[in-house]
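Subset of chains shown; positions unchanged.
Order as written gives the chain letters A and B; numbering starts at 1 within each chain.
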Amino acid sequence: MTYELSTPREDFYNITAQLKEAIAKSGVKEGVAVVYCPHTTAGITINENADPDVILDMLHGLNKAFPDRAEFRHGEGNSAAHLKASAIGSSVTVIIANGKPVLGTWQGVYFCEFDAPRHRKFFVRVLGAE
Amino acid sequence: MTYELSTPREDFYNITAQLKEAIAKSGVKEGVAVVYCPHTTAGITINENADPDVILDMLHGLNKAFPDRAEFRHGEGNSAAHLKASAIGSSVTVIIANGKPVLGTWQGVYFCEFDAPRHRKFFVRVLGAE
């Protein structure tokens, strides 16, 4: 299943609702779901869904760990975004039980945009376990 | 399959034995296993199982890359732990062959606690391949 989203700024965008929908539509009750980002300056992560300050802090901490650097060679000037994408990862895998993703109380699934503004896609693939 | 563990301090806790048990109980001989952490200040990784100094060095290096920062806003004061959780990742996927996880000689599977002390859970989901 393919979803699209607009990402006006560098941010984490909550896509938990889309994941739940994709699992429900698949009819799979027990298995796993893979949420996949086909872009190289964005990623997918699972983290806090309650206090939005956590995401602000994470964006800040990622910028400190992987800053833009004068010596970077890539002409587009977005090498830091490529680094963050690989550190966060291009996908997450979530367990499905009773037709729902098994997320912790405070967990949400996020599309992580590191090179805004963009129009993006992500994919959800559901696999059943017998 | 659900496992619980106590995490008295920030550390990597070896959970390879639980993974092997979950695979054995599933009866699956060929497939994959997903080890999933439902918490937002902990993660799962695969790394060195021989010299415990590697884990001490990794904890130190993660603290240097993702330190606590005075400007963080999240009231609980554990934003660095959230960052480490997303950098390490909430799950690992391991290949199963002949009923066993295919790990390298030096690989172990670890529950990574970044916000101790806690009582935690993790899940293992096994998927068979025909």
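Heads up, the rule we're going with is that a residue touches a chain if its C-beta (ideal position, glycine included) is under 8 Å from a C-beta of that chain, and two chains touch if they have at least 3 such contacts.
Just so you know, these numbers come straight off a predicted model, no measurement behind them.
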Copy count of the single sequence across the entire complex, 2 present: 3
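We take it that only the chains that are shown with their structure count from here on.
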Euclidean distance of C-alpha centroids - chain A vs chain B, Å: 19
Complex contact set, residues of chain A against chain B: 31-32, 45-48, 51, 53-54, 56-58, 60-62, 64-65, 87-89, 92-95, 102-107, 127, 129-130
For the chain B and chain A complex, residues of the former touching the latter: 34, 36-40, 65-66, 69, 71-76, 79-80, 82-83, 85-87, 89-91, 93, 123, 125-128
